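With one protein chain removed, the remaining protein chains of the complex are shown where they sit.
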Amino acid sequence: MKGTALLEKLCTAFGPTSCEYEVAKIIAEELEGKYDEEYTDFIGDRIFRIKGKTDKKMMLSAHMDEVGLMISDIDDNGYLYFQPVGGFDVKVLCGRKLFIGDFGKEKISGLIASKAIHQQSYEERKKATPIDKMFIDIGAKDKADAEASVQIGDYAVFDSDFIRFGDGYIKSKAIDDRLGCSVLCDIVNYIYENKITPEYDLYFCFTVREEVGRTGALITANRIKPDLALVLESTAIADIAGTPEHKRAAKTGDGPCVSLMDLGTVYESALVNFALGLGKKHGIKCQPKKYVAGGTDAGKIHKAAGGVRTINMACPTRYIHSASCVIKESDYYEMFKLALQIALTSPDDVPER
Amino acid sequence: MANLLKLARSLTSGCSVSGFEDGGLSALEEIRDAYFDELTREPAGSYILKRNARKPGLPKIMLDAHMDEVGMMVTEVLEGGFLRFTNIGGLDTRILQAADVTIYGKETLYGVIVSTPPHLQTGDRSVLPPVTDLMIDTGLTKEKAEELIPVGTPVGYMYKLTELKNNRICGKGFDDKICAVALIEAVEQLINGGYEGELDLVLSTKEEISRAVVTAAYRLQPDYAIVSDVCCAWVPGSDSRRKTGLGDGPEISLSAITDVRLTKKLIKFAKDNEYKHTVTVEATSTGTNANDIPLVGLGIPTVLVSIPLRNMHTYSEVVSLDDVADAAKLIAGFIKEIGKEAAI
Partner (left out) sequence: MINELKKLMKIQGVSSREDKVAAYIEEAVKPYVDEIKRDPLGNLICLKKGTSKKAKKIMLCAHMDEIGFMVNCIQDNGIVRVSRVGGINYIAYSNSRVVFENGAVGVLVPEGKTELKDYNGDKFYVDLGVKTKAEAERRVKLGEMCSVESGIVKLYGTKYAGRPFDDRIGCYVMIEIAKKLGKCKNDVYFVFSVQEEVGCRGSHAASYNVLPDIGIAFDVTPSGDVVNPSTNFSVKLGDGAAIKIKDSSVMCDRALVAAMFEAAKANNIKHQTEVLTYGGTDTSSMQTVAGGSRAGCISIPTRFCHTQNEIVDMKDVEACIDLGVLCCSFDL
C-alpha cells in the first residue's frame, strides 16, 4: 500500500500517546523485508535502517501518536470522565463520537456528552463547556456495567472517517502525524523498489509520545546521534476566509511547509534554504511557514547528544488536533517528493553550517 | 511505626531548602551504615545511596525521593533587623504571615514573618501581598543582622513535628522526605527478605526548582526507576474527582509521560496481591521527578508511587504513617516481582 491509501489505513488506526502499538504494527508490516536493520526500544520507538554509501547518519522521523483522551474516573451511573492527552481546543470535544480502548483490547464506541443545551444557564451557553463538565457516555447501565469494558487508564480517540471531498481535499483524524509516518513508508518503498543505495546512512524513525513530553524523539536521537535530522510533521495553518494574511501561516495546495522557527526550535537558515532550493531545482512545490507557533519533535532532537542539525517539513493542515483535520491531497505527494530528495541527497551537497 | 517516625524526625528536622539540603546528612550516614554500601554526592547536589548487587542478573533499580523542600531566601537586610526575602519553590502565601521560621545564617536563628496589624491595613484586606513585600522579624539590630545573615541566606519553616491521632503526623518537609522514609523502609524489607539485586536510592535535590535528579539518573542508567513523591490528599472542597484520602494507601499514577506498561504491571501486581493502593490519572504531567527521568539518556522506564498528604508546601503538612508503611510494602513487593521476571 502506498500514498494516501496507506495514509487512510494509518489515520484510522488507534494510537494515542503511549499506546501506539497498532500504528507500529501497520508500519512494520508495510516495511517488512525492505530494510537492513530494525530496532524497537522499550517504549516502542521503531527504527528501520537502510545502509548508505557513507557513514554519515540521517534521522528521518515522524511520530506515531495522536492526541487522545485518558479515562480518569467512572461514576456510579456508568459515565466516564477523562483528561486530554495532548493539546486540545476544548471547543472541538463536546458531542464527538469516540473509540475507547487500550492495547490488545476490543474498542468500544462512546461519545462526549454534557448537560443538554436547554439545561444550561444563559451564562453557560455563551462559553465552551469546560473539560470537567464533560463526560463520556458508552451506554452503560451503571458503574459495574461500564467497568466490564472500560478501565481507568484506557484511552479514547475520535471516531472519524477518512473522507475525500471538495477539490482534492482529505479530512481525517490523526493526520498529525500519521501523514509523516505514511510519507516515510513511501520513501522506504521507493528506495526498495528502485534498488537505490542512498548516500546517507538512513534511519527511519517512527517515534512515540510526541504529544506528551516528546520522549520518543529525544531518546531515539540520543541513540542514533545523527549528523542530520529531517522531521516530518503536519502543521496548523489557517488559510481560511477572514484570517488576516500574516496569521494564515501557509496555504493548502502550495506544497509542504519548511519551518523557519517555532516555539521549540530556530531552524538553521542554511538548511531551510537547502530544502527550499531542492524543491525549486526539482520543480516540487514547497513554501516557508509564515507564522511562529507550536513545536515539534525537532525541539528535542536539535538539542540532543551535543546538537543535531535539523530540518522540519510539515504538511499544511487545517483544524489540527480535531476530529476533522483537513489537508490537500496534492500536498501529500509534493511532501513525499521533497522528503525523498532530501533522503537521497549526498552529505557533500548539504551546506556546512 | 516507631522506626518510621524516628526516620521522619531525623530527616525533616534540619535545613533542606532547595539548594541547601545538608540538614539530614548525619541521618543519611546512619542509613548508609545500616543498609547501603556507599553514600556519594552528585555535582548537581543529589545524594546517592548505593547498595551493590549481591548476585548478578537482577535489574538495577533506582529509587527516588527528593530531599529538598520549599523555602525562602534573604534578599536584603533592612533597618531594625528586618529581612526582605524571596520564595524558593512554590510557597503557599496564605500561611506566611506570623509564621515561625528558621534562618540558616552564620548561626541558626529564629524569626517570625511580620503581619501588618489590622488597624494599619487599608483597601481590600483579603488581598494577599506578594512574597517579596513581606518581611522577617529577626529581633536583632541591623548591624547584628547584617553580620549574621548575609544576603542569600536560606530560610525554612521552623521544624516541629506533632503526632496526631491514628498514626498521623503533622510537620514541615514531608514533601518529599516522608517518601524517602517509605523508600528506606522498602529497602530494609527487601534486604531482610534476602533480595540480592542492586538498589540505588537517590535523594535528589532542587526538585522544587530544576529537577536536578536527571544527572543522577544519567550517571546510574538504571533499568527501572521508581519515584515516590507526595500527592494532595482529599479535603473538603477538593475536586470531587480527586478521591485519594489520607489512609487510603499509596496512590499509583497513570500517565502518558511515565511508563504506562510498567505502571499497569504495578497496578495489576497491587490488585492481585491485595496491596492497599489507589490509582489516579495524571494524563500529561505528574508534576514530579517522574516527568523528567524517562527522558534521560536512552530512556528509563519510570513509575510514580505517591503518598497522600494534606496542606502541601506548608509547615503543617499532614501524612499518615500507615500510608507510608503501605507504600513501603508495595514498593518492596513490586521490586521483588520485577526481580523474579528478570531472573527467568
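As written, the chain order gives the labels A and B, with residue 1 at the start of each chain.
By definition in this document, contacts are C-beta pairs under 8 Å (C-beta built on N, C-alpha and C of every residue); 3 or more make two chains touch, one makes a residue touch a chain.
The model shown is predicted, which means the values in this text are computed figures rather than measured ones.
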item	value
Chain not shown: contacting residue from B:G80, B:P129 or B:P150	B:P150
Sole residue of B:S18, B:T102 or B:S228 that reaches the chain not shown, by the stated touch rule	B:S18
Chain not shown: contacting residue from A:A5, A:I163 or A:V266	A:V266
Residue ranges of chain B at the interface with the undisplayed chain	18-20, 42-45, 73-76, 84, 86-88, 130, 132, 150-152, 205-206, 209-212, 214-215, 218-219
Touch list for chain A against the chain that is not drawn	227, 245-247, 260-261, 265-269, 272, 288, 290-292, 302-303, 305-309, 353
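By our rule, only the chains that are shown with their structure count from here on.
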item	value
Cα-centroid distance, chain A relative to chain B, in whole angstrom	37
Contact set on chain B toward chain A in their complex	239, 241, 254, 256-257, 259-260, 263-264, 267, 279-284, 291, 294-295, 297-299, 301
Touching residues (chain side chain A, partner chain B) in the complex	16-19, 41-43, 69-73, 81, 83-86, 132, 152-153, 209, 211-213, 215, 218-219, 222-223
